[in-house]
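The complex is shown incomplete by one protein chain, all other protein chains being positioned as in the whole.
Order of writing sets the chain letters: A and B. Residues in each chain are counted from 1.
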Amino acid sequence: MIPAKFDYVKPSSVEDAVRALADGGDDAKILAGGQSLLPVLRLRLAAPSVVIDLGGIPELRRIREDGDRIAIGAMAPHHDVLRDELVTQHVELLSKATATVADPQVRHRGTLGGALAHADPAGDLGAVALALDAEFVIAGASGTRTVSAAEFFQDYFTTAIGEGEILTEVRFPKYTGWRTHYEKFNRTAQAWSMVAVAVALKVDGGSIAEARVGLTNMGTTPIRASGVEAALVGQQATADAAQAAAEHATEGTAAPSDADAAADYREHLARVLTGRAVLAAAG
Amino acid sequence: MAEVRVTVDGVNYADEVEPRTLLVQYLRERLGKTGTVVGCDTSNCGACTVHLNGQSVKSCSVLAVQADGGEVLTIEGLARDGELHPVQKAFNECHGLQCGYCTPGMIMAAVDLLGDNPDPDEHEVREGIEGNLCRCTGYQNIVRSVQRAAQLMKPGASAPTEQPAPVAGD
């Protein structure tokens, strides 16, 4: 199937992009990697009048060290994130989750920023960004602003990115030396996560000093499993401790029900997979 | 209309296209590169896989205008001077195809995979081609083909081929 007609703009700076977005009005759509947008356009589930391609702004692809953070341009493809040594070293959880996103071809085109801005609750990277307290840099007509991950994800396909604004960068604090695991559960390899659990642990002398846990597809946004985190801190990384902490996994969730998994099954999976993810992370 | 300048299988093209034109549509309908086929509308099947600037992409999920200034390699440009690419040879030797519809995409994905990982184990091959669906082979001989190609591509490899298919028409 072929998309409906649209105009196409390819700005070469963020400022131009913001201007194009303002010019495009309600009907403008940002094209990042296009791996979610193009299928949607092809099925004619959306028919924007203008598509603004961010592919002409090289600075948005950059991955850099920014003091105690790793700053990843919104247009950095998943493949680049996977290959980046800074990411591997300091934000290993992002690396592990990114490796499970879709397939190699999609990872060549799809971008970190695009995936996060799309805010599909079944997407794998939101839970990571949330668990790791990432910051989102958003550019608009009046300059840039920064929002926390907790503020960024607002609802099903809805983020803090306002009308006329563009996500330009995502900054992750360094989690150097943390032990991480992304436990993904899906029906087939191509399918999105039915439920997934992102875990990062700071382990000190066998006991868990700090914990970050995020859940994929357990609500209309990624969910931070704060109860699990609190229960883990100070514990030895044992199966019993993981299991006990995992009992908190469904706190604050609103699991969706669909043909693959009704809510009760998702909740059960969230508990089981959290326990497994914690143990796998602790190694 | 938007302008697209692109090199496809070594030939330079400059065309005006509707912005909504998919890369695969451009390849097939404008350039006659029908070796690359379309199998779905949701980017799942991978039949349309080509290389864009050296990386495998699903050409149904890239706009032609996004390829502007780029270099595209399709299945039709893979054999050089009448000599099949080792991955093509291996698919033939190992019976890695039946109806052949997924094959162009499967081969292009496999070439990319072997570029990243010259000696993949079975698990890595299966993960590496998970973006390409095949309904005929059960994948087993595709996996064999990719591993066989890895052997053929090893530096200094002179692994004898069984019965290489002639590239008739080349």
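As a convention for this text, a contact is a pair of C-beta atoms (placed from the backbone, for glycine too) under 8 Å apart; a residue touches a chain by one contact, two chains touch by 3 or more.
Everything below uses one rule, namely that contacts and distances are computed from a predicted model.
The complex appears with one chain absent; UniProt names that chain "Carbon-monoxide dehydrogenase large subunit" among the candidates "Putative tricarboxylic transport membrane protein", "Nitrite reductase", "Carbon-monoxide dehydrogenase large subunit" or "Sugar ABC transporter permease".
For chain B, the residues touching the chain absent from view are 18, 20, 28-29, 33-45, 47, 74-76, 78-79, 84, 88, 91-93, 95, 97-104, 107, 122, 125-127, 129-143, 162-163, 165-170.
One chain is missing from the display, and on chain A it is touched by residues 1-2, 4-5, 35-36, 39-40, 43-46, 102-103, 106, 118, 120-123, 155-158, 185, 187-194, 217, 256-265, 268-269, 272-273.
Please note the rule applied: only the chains that are shown with their structure count from here on.
Residue ranges of chain B in contact with chain A, taken from their complex: 2, 18-22, 25, 41-44, 46, 49, 52, 55-58, 60-63, 65-66, 109, 112-113, 116, 127-128, 130-133.
Residue ranges on chain A touching chain B, taken from their complex, read 1-8, 10, 31, 34-35, 38-39, 41-43, 51, 53, 55, 79, 102-106, 108-109, 189-190.
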